[in-house]
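Here the complex is missing a single protein chain, while all its other protein chains stay put.
First chain written, first letter: the chains are A and B, and each begins at residue 1.
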Amino acid sequence: MSHDFDRARPGNGGWIGRSVPRVEDDRLLRGNGRYVDDIALPGAVEAAFLRSPHAHARIESVDVTAALAAPGVVAVWTGDDVADLPAMLNKEELRTPPGLAELLDPVVRMTPMPLLAREKVLYVGQPVAVVLAENRYLAEDALELVEVRYAPLPVLVDPEHALTPDAPLLHEDLADNTAVAVATRVGDPEAAFAGAHAVVSEQFDAHRYVASPIETRAISAQVDPYSGRLTVWSGTQTPHRLRDAIAHTLGLESATVHVIAADVGGGFGQKGILYVEELLVPHAARRLGRPVLWREDRNENLTASSHAREQIHRIELAADAEGRLIAVRDRITVNFGAYNMTGLVVPYNSLCHLLGPYRVPNVHIDVVGVLTNTTFATPYRGAGRPETVFAMERAMDRLAAELGIEPEELRARNLVRPDEMPYATGLVDRSGRPQSYDSGDFPELLRRAVAKADVERVRAQQREGARDGKRVGIGFAMYIEATGLGPFETARIDIAPSGRVRLAIGAPSQGQGHRTSMAQIAADAIGVPLDAIDVVGGDTEATPFGVGTIASRALVNAGNATHRAGRLVREKIVEAAARRLGVAADGLDLSDGVVHAKEPGGPSISLTELAGKAPLPGTPEPTDGRHGTEISETVHFRPPGFAVASGAHAAVVEVDENTGEIEILHYVVVHDAGNIVNPMIAEGQVTGGIAQGIGGALYEEMVYGPDGQPRTGTYMDYLVPTSSEIPDLDMDEIFTPSPMNDLGVKGLGEGGAIAPQAVLAGAVEDALRPFDVVVRRGPLSPSRVRALIRTAART
Amino acid sequence: MTPSVPTPLAARTPPLAEPSAWHEIGLTVNGRPVTAQVESRLLLSDFLRDRLGLTGTHVGCEHGVCGACTVLVDDEPVRTCLTLAVQCAGAEIRTVESLAPADAPLTPVQRAFHECHGMQCGFCTPGFVMTATALTEQSERPDEEQVADALSGHLCRCTGYRNIRRAVCQALDERFGE
Partner (left out) sequence: MKPTSFDYTAPNTVGEAVSLLADEEREAKVVAGGQSLIPMLSMRLARPELLVDITRIPELGRLHVDESGNLRIGAAVRQAHAAADNAVRDGWPLLAAAIGHIGHPQIRNRGTVCGSLAHHDPAAELPTAALALDARFVITGPRGTRTVLAEDFFVATFSTAVDADELLTEVVFPPPPAHHGWAFEELTRRHGDFATVGVAVVLERDTAAGTVRTARVVFCGAGPVPVRLPAAEDALVGSDAGEQARAAAARAVLAGLTPSDDVHATAEYRREGAAHLLVHACTTAWERC
């Protein structure tokens, strides 16, 4: 069989650059996955959480008497019962990098979240009590018997309303409902606007939608009676941070907590933060002396696991007569929900990705994150970028219409050129350094996307008019993504006495195929066959230090750590072989697991033989050099700056003006993620990201009523697209290796998800040009499309 | 079919209901006869996972939309979260564990998901594989519309579906000829 996975790519002739089928698949296909809920813990107690039915209320009393007496109930705890545990803060995410603090002095207000609500509840779904029972059925029976009296308070859902002076306060220790605020300026935007040939001033709203991994969140914990240590299985993307948070909360030494992220059924950012359940379950395991399991149900996941994306952009573009951008202003309001979970991460991503691939000399961006009585919002695949790209690209389309320039041409006129790399935007990046695009060829991305999308054909069809009420339209969107966020990631390589290579990385996998791609990197770096390598990820015992798989960072950070550790291990192997063979190391080479003389006919020794004769650890090296040695290397890779990935998407759609239905006729993506380790996996990541973006663009919305009640709390109402809704994609790529790391790679987990909302909105707006509609928000449900047409027809 | 089901475990957890709501059922799971005491309200998904230890069947939504929990009941794909264990007395059930036991090679459907990269996190995969297996067991090749209809009964959040469609197509080609 043949695949277009295998089209030619830059490579080194080794494993990197090849579409190696995944080593993880066999086990998963046989039903031998080990997701948290698959790990049997005999005698486990199951937890279920009582969640607030109110968006904002004072808790007057909680009575657990009846629940405690219910069959199979082991314990029922309320906020008072866990009041001795510190409230939760996502400390790492809330940290403001020093450079950023110094240059922009952002406001970041802490809102520690009680593990169980005590005085007030701030959103529907907030945990108020936990029942621990012999199984989930009995736990849910008992939940119904917990009696809570609430005194409802005024509810804030709209973030702009929450900023008004008379708005009620969510957190009474704060002066207002602002969670974060930051502003930045470049040049003299006021003067630029005053002298502009054309100005576009619009409001675009990114709507709220959610990650919705098919495996919901889950955590289990048990105290090992033998060692006394606490072992925790969690579907987390950041096991080391979880370990430290559990240790902090429970007053333990970090080293006595062992967190394992085994198989994880998708994360997409939602599993990249801390949640109170993840602290309460280990607490319960210790307090009860029994293993404890909690598996979130879908209703909990949709309503009470983190949400994302809701932003209001009041954006203005100023351009000269040729359509060159001379200034951008944007006032961004981010709905944070009830707690400030991740501080500047999303708002600042939105800020520093707004300009995207465009050259803009004068800038003023103002971002505020606002607390409301909705579920907290945190990074979700793209993390502030899909929102900001939606606003910018929509504004570019409006500017194109205003100037009478074709949208792709307007974009082309404003792109940063490859010869300007590294390009300084004048902004400050998320790490607090001057923002710099390290590499890329944006004009080539656009050129290819335009060619593939066949704009001329679409324009010709449009001139023919609607057919059967169906109108075609085309949209474009471009983005950049600063990938490979630090501060570091760990790789540790050990050569076992059998000669097998064990690679442990800090970053767990939620489907990215690290066991394959990281092994490819290690195989090339060391010079061993791929199947000689075992990869462990997301186990805090295997790598005591680590960060995790978030922010399109695993390949850049863990990949380069692996590469460096592999090179060091290779040197050690060759040196050991040289001693064993009694030759000079520089006369030896290592390939395919065998150290051999560079000259033909010279001596050789296999890694298996070499390692098998290693002395026991701690044994002094024999002086005669005839034995091997224990070989191990640990590397913490610290990226010097962001590796900037980029992409251009184009979509051709057909809109049925009678039914409002949208069909995607052609979806083009051209992306640049530098060097590619496994093209098949890379393509899968991009495709999956686009599917989520299409979901957000056309189907998915987490809707709240004005009373703060979520209205899309099941999969009947929250519409994740099926195979029938997601078309095949037309994909192409360019390779501008990143100079920020040895492998020249860039992250690509999030990229696909960044542009679809913008590109589809543009395409629909283009199709409906005769009606002169402006698409200001999604998702573009048929009902919303019809409303656009109807409103246009009436005016 | 090679038996691959362990003898029913003692309930992982104590009873879910008073004894009056217990029923003894006999059924066939992955080719092996199973007799078990089940509570009325025990979902088939929980029966397979918690009582029989067949954790390859995953639970994603518990209200019949995501399809992760799909198994074959009397050769037809069925959602185990929308089925009570007690309803399955006399039924013949096949889970993903039945397809390629232990060291046996993967079935053409499983192999196709591997070769076409029709899976990422793997959580939804067993459900897709069981539905695809049923498609390959039909007497005639299902047409494109039937395949699309069957696949739309499953949610995948990782792959964007293209490679799943390819995988199913490959498996059908192998079974029925291209």
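General remarks:
Just so we're on the same page, a contact is a pair of C-beta atoms (placed from the backbone, for glycine too) under 8 Å apart; a residue touches a chain by one contact, two chains touch by 3 or more.
Here the structure is a predicted model, which is why all the values come from computation and not from measurement.
Taking the full assembly into account, the omitted chain touches A, B. Within the whole complex, the absent chain has one touching residue among A:Tyr137, A:Tyr339, A:Tyr358 or A:Tyr437, and that is A:Tyr137.
Contact with the omitted chain, checked across B:Thr95, B:Gln110, B:Thr131 or B:Gln170, is made by B:Thr131. Contact with the chain that does not appear here is found for just one residue of B:Val34, B:Val86 or B:Ala100, B:Val86. Annotation: of A:Gln222, A:Thr333 or A:Thr712, A:Thr712 touches the absent chain (contact as defined above).
Where chain A meets the missing chain, the touching residues are 136-137, 140-141, 144, 297-299, 658-661, 699, 701, 703, 711-712, 714, 716-717, 719, 721-722, 724-725, 781-783, 786-787, 790. Residues of chain B in contact with the chain left out of this view: 16-18, 20-21, 23, 39-41, 43, 62-64, 67, 70, 73, 76-79, 81-84, 86-87, 89, 131, 146, 148-150, 152-153.
Definition applied: only the chains that are shown with their structure count from here on.
One simple way to say how far apart two chains are is to compare their mean CA positions; for chain A and chain B this gives 30 Å. Contacts from chain A toward chain B in the complex involve residues 1, 3, 5, 21-22, 24-26, 28-33, 35, 37-38, 40, 42, 44, 46, 72, 134-135, 137-138, 211-216, 263-266, 268, 297-298, 510-513, 680-681, 683-684, 687-692, 714-716, 720, 722-724, 726, 728-729, 752.
By the touch criterion stated above, chain B contacts chain A in their complex at residues 12-14, 16, 41-42, 49-50, 53-63, 65-66, 68, 95-97, 99-101, 106, 110, 113-117, 119-126, 129, 148, 151-165, 170.
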